[in-house]
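Complex shown without one protein chain; remaining protein chains in place.
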């Protein structure tokens, strides 16, 4: 089965392959009357856009978005918003190798096992190129939650983590890694460049904070805010782990250490700590919502790896061509988009039942 | 908003509060003709049942399940299966404290913020008691996937992990911790008992393996198998993190280290490693599906914690009465149930589109 | 596939067979803080209850509803509301005939074709007895839309229609037919009694009006208010047709005749006619919402009908025992329940997106 729609009230459906003519998203359920045009969406796509530094793939895509419906006189009408991005740089190349053999770590074998065959050009539907559509949809979602600020960044590359003492949000835009720690960014240059030059790849951990989320969003027990965030993040290409708040570290704390005490604040309670990552019982508490996401190293590497071909025969494959030496970096705008989409959906859900 | 249904083709809906007359699940979409009676379900509930050792809460609940519909002459009919478990040991006690003040780490404040008030008796709907309903539903799901073996266990308590060299599935039933490492189980006795005696609590990491899953299950891009597992696991009470395969550890590997090479096998490809946890591109690969889940320490502790009352005034609260010193332990049957439910759902989804 | 959940934000799931121990509904998504107890629901069930006159089946069921969850201190908590009705009068009888042969007009053959076998006792899941669960759920839905008055009645039995000149809502409760025309009710006594005595049955047309629905409810283009009403009504046992407003009669009008002119009113526009039945473009207009529903004659008749048995051999069957000579009559409370459920759902949906 394929399911290409995400969300409950604010829903988006994406379509498109890496090397097809275009890709896009249909955003349905967006409230009416919000100011929207292509200029609002484009910067988010630009942040995700490949080819902007030597640390990402060299595929050159303008990723220019076009709004085909749902907006009238500059405002959303409440009807579905169709967003389209044309593919430009589908470099004509020889795909015979990847057509015949399975790249380990990629979805090649799984797609064949499921569907019987696959569009092998650039990974087809399984390509991370599809995340451009999510980013475009996420830009719309941000309009739904003007009270929320979403901030994503890379917290760790190749096992080298940022130092919280150096954390400065203003730094995030100053380096090609979305890194809030200027010193870490320096170190990562070498880590990522070494991997790139070796034809290898490294993993990363991305963090995302949403501040301004009021207490009360979330739909227990099977539409919990943290569960929906987990689904949204785990569904991003190359993601293998999701944590809310302290995540796995919380499993090593005692109840006393992990408590988030409350005291009277100016506007509702003030929490003195935030181990929970802003979610309790699947519902936001008013604290910043915090999510951590593990990206595996890019599977496309130059080192030959043992594999089989479509006939089940042993062979070797090495992935030539353009690839991101660290896919987690360009994951940041995607993570932010999913955060915005999940939160916007839950705002509408909450308003529907409890408004 | 509340959403109490999980799944796409095989769906279950749960209902019930900790101190209401009963709780239950309605399982819808189960294929017809499967042999089902209460005797099949009961052992799974018994494994989750409280009061069986000093390491879990002393609430005494028989958790006897009753099948109210959907079964005729010992077989499922394809119509909804209603499962009910009556609450027996709702110890009458004074709830005035928890009614008035918010227990940090619990959902008390979030429920009030969302719904305006809450059933405070034993945590009401937010109580882990609800997971009994999931376990009952999970027992039905196992019938749908006879080809799959689901194995859950505790891999770490209070930061003390099992040693893979000692891993023995046969040990899991020999100790009160679902621990596959006899030596670790010994150590955990002290860890958990110390926490219990101190009125404190500890966290845990649970792992779950599903073997026998064929390649091809999963519904990309927004119903990926790993995303659905992440949602299912993150929605369990006290869970703060989910990993597929190597999870966060994969973020510290290189592409070469993280590759799962393939070679010809007897029945499809043979993977020489399983960093991916049996899922690529959101689709099962035929390898064992592996999930790791972080449980925070129980929030109910005897140490007084700073908090506020319903009027926003400062106060302190300590959670008296019965509680699990390590909620992760009894999480094992719940994790197994969610694994079975997600896999069964995806088996049906795959058959629907690609059957 | 079986799907036993209806609704989008306000959802209900029903379960239970005609001759099982009980049946019930889980209502999920109900807003918190609404006063609810069994005494509110019971009168709606009593209106649908069998055995109250010689014009309906003589099965004696108290249909006493029990609330098992979702209510605390007399108010809905926002969590799922579990409603259970125990079956009492499952008359022990010989089902061997219906087990072996298919009753034409009933779902017997279709269930066997779909599921491979069926619970044949009293029709199992396909019995109209299940509608008790919808009626109970509908009583909850009414709490969500206090601004709306829902009025159902029988407009025609056996081809004999009410005279609008005699229409008096106060009459509906004065006769066993939910008939607003006292003279028609008199005539129907003979029509239905003749059918009953002959072991035959007659069809009926039910109408339902909802006044007080504000303009703006409905979710175009695929969750239109009229489409959801059509689905809700067509899904009721024995229903074969649904009309909104003038329905098929509108197909015989000209554009001029069918227009619903508007003029300024005290509170929004005043429509001088209501051919549309209160819905335009799938959205409520503020006029009364009007639906008409055709019920076929009961398929259970004493006259032997040609059929086949489970082995495909020719045979004859006559349906002995208790049955409604006109199922449309007891359809009125069910139609009202579905009207309330659909409207309540759309109120929440509208508030979610446009609130």
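The chains carry the letters A, B and C, assigned in the order they are written, with residues numbered from 1 in each.
Throughout what follows, a residue touches a chain if its C-beta (ideal position, glycine included) is under 8 Å from a C-beta of that chain, and two chains touch if they have at least 3 such contacts.
Since this is a predicted model, take the numbers as computed values, not measurements.
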item	value
Listed residues A:77, A:90, A:274 or A:303, member touching the removed chain	A:77
Options B:98, B:204 or B:349, residue touching the unrepresented chain	B:349
Of C:53, C:183 or C:272, the one touching the omitted chain in the full complex	C:272
Where the unshown chain meets chain A, residue by residue	1-5, 9, 11, 13-17, 20-24, 26, 28-29, 32-33, 68-70, 72, 75, 77-82, 114-119, 124-125, 352
Touch residues of chain B, complete complex, unshown partner	9, 29-32, 78-79, 220, 348-349, 351-355
Chain C residues touching the omitted chain (full complex)	1-6, 8, 14, 102, 104-107, 109-111, 113-116, 125-126, 130, 156, 158-159, 195, 200-205, 214-224, 226-235, 240-248, 250-264, 268-269, 272, 275-277, 279-286, 294-301, 303, 305-308, 312-314, 328, 346, 349-350, 352-354
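What we mean here is this: only the chains that are shown with their structure count from here on.
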item	value
Size of the rotation, in steps of 5 degrees, that lays the CA trace of chain A over chain C	180
Classification of the chain B:chain C interface as same or different, half of numbers criterion	same
Rounded Å distance, chain A centre to chain B centre (Cα mean)	26
Chain C: positions in contact with at least two other chains	9, 29, 32, 78-79, 352
